[in-house]
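First, the structure itself, so that you have it in front of you.
Yeah, one chain of the complex is gone here, protein chain that is, but the others are all in their spots.
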Amino acid sequence: MSYVPHTEKERGEMLAAIGVARMEDLFADIPTQVRFPALKLPSAASELEIMCEMQVLAARNFAVDPALSFLGAGTYHHFRPALVDYVLARGEFSTSYTQYQAEVSQGMLQALFEYQSMICRLTDMEVGNASHYDGATALAEATLLALNVAAGKRNKIVLSPAVHPQYRAVVRTYLRGTHAATIAGDEDGAADLEQLKRLLDQNTAALVIQNPNFFGQCEPIEGLADAVHRAGALLIVLTDPISLGLFRPPGAYGADVVVADGQCLGIPPSFGGPHLGIFAARMAQVRRLSGHLVGETVDANGRRGYVLTLATREQHIRRARATSNICTNSALCALAAATYLSTMGKRGLKQVAELCFHKSHYAAVKIGKLKGFEINPQAPTKPFFKEFVVRLPATVGEFNAHLRKQHGIIGGYDLGRDDPHLKDCMLVAVTEVNTRASIDRLVAALGEVAK
Amino acid sequence: MSYVPHTEKERGEMLAAIGVARMEDLFADIPTQVRFPALKLPSAASELEIMCEMQVLAARNFAVDPALSFLGAGTYHHFRPALVDYVLARGEFSTSYTQYQAEVSQGMLQALFEYQSMICRLTDMEVGNASHYDGATALAEATLLALNVAAGKRNKIVLSPAVHPQYRAVVRTYLRGTHAATIAGDEDGAADLEQLKRLLDQNTAALVIQNPNFFGQCEPIEGLADAVHRAGALLIVLTDPISLGLFRPPGAYGADVVVADGQCLGIPPSFGGPHLGIFAARMAQVRRLSGHLVGETVDANGRRGYVLTLATREQHIRRARATSNICTNSALCALAAATYLSTMGKRGLKQVAELCFHKSHYAAVKIGKLKGFEINPQAPTKPFFKEFVVRLPATVGEFNAHLRKQHGIIGGYDLGRDDPHLKDCMLVAVTEVNTRASIDRLVAALGEVAK
Amino acid sequence: MIGHKIPTVYERSVFGRCGVALPARDVPEASLSAVELRTDCGLPELSQLDVARHYLLLSQRNFGVDSGFYPLGSCTMKFNPKINEQIARLPGFAESHPLQDPETVQGNLALMFELQQWLAEIGGFASVSLQPAAGAQGEFTGLLMMRAYYRECGDLKRTRILIPDSAHGTNPASTTMAGFTAVELPSDARGNVDLEAVRVACDDTVAGIMITNPNTLGLFEEHIGEVVRLVHACGGLVYGDGANMNALAGIARPGDLGFDVMHYNLHKTFSTPHGGGGPGSGPVGVSARLKEFLPGPVVEYMRDTDGARYVLAMPAKSIGQVSTFYGNFGMLVRAYAYIRQHGADGLRENSEHAVLNANYLRVKLRDTFAVPFDRTNMHEFVCRGAIDGTGVRALDVSKRLLDYGIHPPTNYFPLIVSEALMIEPTETEAKPTLDAFIEAMQAIAKEAANDPALVKGAPHETPVKRLDEVKAARELILCDRVKAAND
Partner (left out) sequence: MIGHKIPTVYERSVFGRCGVALPARDVPEASLSAVELRTDCGLPELSQLDVARHYLLLSQRNFGVDSGFYPLGSCTMKFNPKINEQIARLPGFAESHPLQDPETVQGNLALMFELQQWLAEIGGFASVSLQPAAGAQGEFTGLLMMRAYYRECGDLKRTRILIPDSAHGTNPASTTMAGFTAVELPSDARGNVDLEAVRVACDDTVAGIMITNPNTLGLFEEHIGEVVRLVHACGGLVYGDGANMNALAGIARPGDLGFDVMHYNLHKTFSTPHGGGGPGSGPVGVSARLKEFLPGPVVEYMRDTDGARYVLAMPAKSIGQVSTFYGNFGMLVRAYAYIRQHGADGLRENSEHAVLNANYLRVKLRDTFAVPFDRTNMHEFVCRGAIDGTGVRALDVSKRLLDYGIHPPTNYFPLIVSEALMIEPTETEAKPTLDAFIEAMQAIAKEAANDPALVKGAPHETPVKRLDEVKAARELILCDRVKAAND
């Protein structure tokens, strides 16, 4: 199925207007030896056929029941109000592009302005951009911002080992283009903030922590910002937006940049993307931010309206000296998040956070009572939010295979993937979509394997 | 989950404005002995819970694979372009009601006007209404129209036994309110048109045929309209809109009223409803039509616009003397059909019809070659469109159970449901969604049982 | 935009254009020689992009609940939960065929069975059939059942149906269709059906009364007990028009008030979307004595040697079917989900707030727009929309509301109030919306006084101005006359 609408007659008229005889004549500039390659691709399928084929492909995946999935590690099954997809399905939004023509883009501009506003209040920060690709790239850009602030004088990013391992990997990739490097404490993940603070020096551009951290635990952030600022560095906090429905926000404890992955805000896991990079900072950094910013203004009649602003930071104006190369971003996911946040509202988000907290604790307590299981072995007293570590009496691989094959349960994340010492440690995520019954099923199934 | 938005404060302010103390005070008119019953209903479920619950319920149905379904009998699995649901999802359409305020309803009015136009051209008729509930009620209303034309002087509706049995049942129900009755030839379904013609007399208000008929066969309509009109009656034709992509339309062979079920035009089977009643007639009957009619006009500035017209026929104006009681209709399904028809267009609909024709013939030939199977036993030489009758070597029930349990195939319609003599006769439907491979699977599976 | 008019699909059509590809024919060609073919089926020819744009632009010229406040009296234009749309589209429901073996559709049948039970419980009836496709068809169905009931009783002289003059047009229309004669009853000074008139009318030719309660003035019938008693006493039956059940769910059960049969409008009370005019769903509930006359099939729960299961069954003395299969199943799914989301408390909360909102509007507006029957109303109320001394009529006020981004109330109905505006805010509207409506109405009243031409010339901000309905009815252009190019 091609969506080319031309009729034979129109094609003829158009070629005549151009003054060429045949379609091929339009391609005279192309070296003949490479012109019109015979591509080896499957032959065209109609809409009916493609749908059938894709259904078959989708069915080759294990059919995940979110209530029976305990896999998180940065990507979560959360409740997504139907209203979100209702909004995303609006063609005026989904088939538009960046708001270069503000007069016919007020819808998306206002929605993004509101998104920025909600992110600012949720994180307690002063300015947020209109989205980044995903959480990891937002974090990477945050480290570049910190290096930029330091104007070449600092080249060390202290990166907590309790930051999501894939995020750390992306940061390292991004820093390949700079002279900076990341430094971490104890790479096995046990590093505590005290240890990290000791790494701060006049060469440090930023300290990066995740809170709640990759292992689900709340970091003891008291006094941290002070220590970082005393060293002349920035505090970059990677957070879980859902946790901010309940917990003290990073802005309140002195973060200079807050980043997060917004997938949890109404966006499906979708095998890892597209997600949403959330990026918020202090006004002091506004000219160093990457990505689009929407600002309020007035039109020629004095009526309120919105425009993209501070474009002078961006690649299409500043080119080689831009704050970032980002162009296409994740606007529709920001719209999803905005719809999610305005639907959930103050009370709804708090309730989600509470459910995550109480349910994950219920699960932890129950699993902790199983013989041979240990909860958060490396930090048993640290509070946690919606994820926790379970040390199993055998490898995670063995457990997960059993959970899935016998019970249709997707077990937690295998921490052994990042650290061979932890191959008996599973990171278990529990959210509002997991019912007590499904948690009880998990607990029972874990107990079975142990036997 | 209730969608009541009121805050405690607002409720208080509003009660105060009204001048009552408590909500209960608003219900003083209601006899105390019946006031505030304790309803025995399951307790409220949140959106997350209801979705899970409904998924479970839906999964209690056998998961039909349309390509492996050969069940038709008036409701079909046809290809539905994704564009149709894209349009139906537009809240401006789906959450609106009848176009009483034309100035803010031009979207739906124009869409319905175009729907009427496409139906007129497809059926080759002069006027079509903006929808009826479904095919059967459209047919029933057509018989009432015929009685109305006869102005009480004729009370016989000759109803071909080859009309869909459920449609005949609905017609009989509708005629309960009149002095008229239906008359048919040979109720076992073998009646031919010659026999029906002989039943026409000066007491006959209409002859009703289905073409292609319930058994999928094309009726020999040559001279039929003349015979009907000579008797002073109307010819009502129930048709399959898909067949009109290819076949000579009823308007061209003299039909006075054409009705159809429009489910095949982009609407899911949905266990039988909502579907779409298509109703088209001659301008001579325009003031006797039931249902909304959209007409073109101009606005105060001379600009083209659309309005509901001839409301004087309808219940809200004419009350007891209205042409029908219909109020809520099937507008959104008409919109689906309009989107379908304009997407498929002239060529697309023809292709669909051709695929149905060729595929059903392929299936019939293949099945006919199986030992002990007979195709269209009662009319082996009549041409057919997308359905045909198979006489099986055992009961349809036995065959269908095997097809489903062993092969995941939904077999054809059991004609024994309407006529015990036909309990070894299956009505098999083949459309463009059935691939050759799936037809071959059906043939092989039928062959297995026969063994 | 310049070039304001949206061309029709025929005007957009270009000979030879095609919007869709179908699978290639994978079987041999069969001979078409025995059938009469056409060369042109008359459809327009557009690209998919043309079609997508066409309907997107059209939709933007249509006003729905999701566009703004829509207080269209009697129609219950409330929020339609989006989750219900997703649910109804689950392939398990949407792809199921009505003629499948019941064994393969136990999910559907379970849903229908529960819904029958729930509706019966909410209305206080013995039994429910989900067949009717809309309220009007429910009325017709109910009346046919009454007819069948009397035939069964051998009582053939009951040919009259009493109908208050405030009734909706479908009531008398259905009465005629069912072969009865409609007898109009006057209303009293408080907006009730006139009790004396009921008393006088009740005799042994009366098949029953069709009564809407709360009635179309939004008022609870103060003598409903007595009306029911009178009708029953003369041997008649009481038909309830359940269009206003959204004021009563959880508040009072018509069955408990003595009603014998009633239709529900699932597209009103239970928020299945109105779809630009439909589809709806109009199940009927009945008291025990009418149960066997219900249209079918209905769903029954059965337990025998083959195990427990849901089956489709025809009531013993059924009037037959009124729709091809089991009613508008897709709407039943949505209504089921809606009731399940609300529970008993939620339904009562809905009714309470529908009534709260309507009373709030009444007291706030009555000084500007006279309310002829000014007493505590239920979910809606009726005021006079004409503005004395200005020549501004209810229609003008309505049209002017369009300029304020508000859909007007129902106009000129019920017929017993001249210049009626019938206002039903529904429970899903919040106070700020109601206050904005009040402000708009008051502003329009002022405009009417200061600049009546402004109001009489309204709307000014819509894509088209007032349309010439007379011309439409005279010329009867009901079909696009454009020949598609190269047709």
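We call the chains A, B and C, going by the order they appear; numbering starts again at 1 in every chain.
Following the convention adopted for this analysis, contacts are C-beta pairs under 8 Å (C-beta built on N, C-alpha and C of every residue); 3 or more make two chains touch, one makes a residue touch a chain.
Predicted, not measured: the structure shown is a model, and the values here were computed from it.
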item	value
Partner chains on view for the chain not depicted	A, B, C
Of A:K197, A:K359 or A:R441, the residue in touch with the unshown chain	A:K359
Of A:I183, A:C218 or A:A450, the residue in touch with the unshown chain	A:C218
Absent-chain interface as seen on subunit B, which is shown	1-3, 5, 7-10, 44, 46-49, 81-83, 85-86, 91-92
Residues in subunit C touching the chain absent from view	1-3, 12, 14, 17, 47-50, 52-53, 56-57, 60, 65-68, 79, 81-82, 403-405, 428-432, 461
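As a working rule, only the chains that are shown with their structure count from here on.
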item	value
Chains most often in contact, by C-beta pairs	B-C
Computed distance of Cα centres, subunit B from subunit A, in Å	47
Distance between the centres, which are taken as Cα means, of subunit C and subunit B, whole angstrom	20
Per-residue multi-chain contacts in subunit C, two or more chains	17, 19-20, 22-23, 48, 52, 56, 81, 83, 85-86
Multi-partner residues of subunit A (at least 2 other chains)	47-48, 81-82, 86, 91
